[in-house]
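Left out: one protein chain. Kept in place: all the others.
Right after this comes chain A.
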Amino acid sequence: MTDDLDQMREQMLAAVAASPGLDALDVVRVDALGKQGRITQLLKTLGAMSPDQRQVEGPRIQGLREAVAAAIAARKDALEAAALNARLATETLDMTLPVDAAPAGTIHPVSQVMDELSEIFADLGFAVATGPEMETDWHNFSALNIPDTHPARAMHDTFYLQQGVDAKAAGTADERTTVSLLRTHTSPVQIRTMLANKPPIRIIAPGRTYRSDSDATHTPMFHQVEGLVIDRGITLGHLKWTLETFLKAFFERDDIVLRLRPSYFPFTEPSAEVDVGYTWTKGKRVIGGDPDKMRGDGPNGGWMEVLGSGMVHPKVIAACGLDPAEWQGFAFGCGIDRLAMLKYGIDDLRAFFDGDIRWLKHYGFSALDVPTLSGGIGAAA
């Protein structure tokens, strides 16, 4: 009996191991463990045995059944794996073939920089204000202390609207309400803001501006951002800090050096033009750096004008119906296109307005490059 079982085990395990496929393995399974299978038959003999004999033979037959069942299961897994592998071996693709990328759009540098400015100034408590691009004489000039005959008006190469010219000719023009020109700067938004809001005021006003000027470095349309703070006790010192903080945050450098130069704008007093120092590093112009290198526009660095600023002229404050004895503040204006060029290394202003897709793809920004304080204001190349 013992010999028989051992022999049966060996024979069955051999048959399992020799099964070439799942079908053959099933034949072996039926032969051993099927209803009429040999091990099944052996198990049926247990009932006729004496308890003593059953105690001896029972575990042996069960042992045989388990061993064979385990071998069959193992062989089945192996055969299935082999079959899968064989199938997979035939399923090949040239994974180097190109796929169609979803078209990637871009954000224009001007929009990106406007978003950056909004973010930087939001942190300083400045809201974003807007105003019309087609303006009245009063908002663009007179309220800003630029009277009709002021030489500063000639500096502004203004685009006049035919409707305004006609209204003047017909004598129906009202300086305050007749839309007569394209705003030459974002400063009229100062006026509109002061007229519509009570101080304290902190705003920036980015937007399109227009001057009749067209050459390699001037376009008839360009972008400016205006800043305005009106409060009690605001001084030139606050202006200086704000501009420093803004430019440091914008260029993401601590070594930004500003040079304020006394200047003249009819709507500020005192007025200052602001230069930012640059240095040459490996043949590239870099905003910021060692102040010693900026001295005297030499081969190591120099200064470039980035904005105009000053303390809001008392006449401007009064024109907006506020008491200049109580309220004072500062204003500044800065070219957005120029900021974008300086920060992102763009050298051709005219290309901003051409819509050349190659240029937009190169200098534009991903939709995901949303400027945030935590993630960084600028977007790396």
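By our rule, a contact is a pair of C-beta atoms (placed from the backbone, for glycine too) under 8 Å apart; a residue touches a chain by one contact, two chains touch by 3 or more; residues count from 1.
Criterion: contacts and distances are computed from a predicted model.
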Complex member absent from the view - protein name from UniProt, among "NADH-quinone oxidoreductase subunit J", "Phosphoribosylformylglycinamidine synthase subunit PurQ", "Phenylalanine--tRNA ligase beta subunit" or "Septum site-determining protein MinD": "Phenylalanine--tRNA ligase beta subunit"
Residue touching the undisplayed chain, where the options are A:Q41, A:T177, A:S214 or A:T372: A:S214
Option from A:D100, A:D292 or A:E326 whose C-beta touches the chain left out: A:D100
Residues of chain A (touch criterion as defined above) contacting the omitted chain: 97-98, 100, 102-108, 110-111, 115, 118, 121-128, 130, 132-134, 147-152, 154-155, 159-165, 179, 182, 202, 208, 210, 212, 214, 220-221, 229, 233-242, 244-245, 259-264, 266, 269-273, 296, 311, 313-315, 328, 352-358, 360-361, 364-368, 370
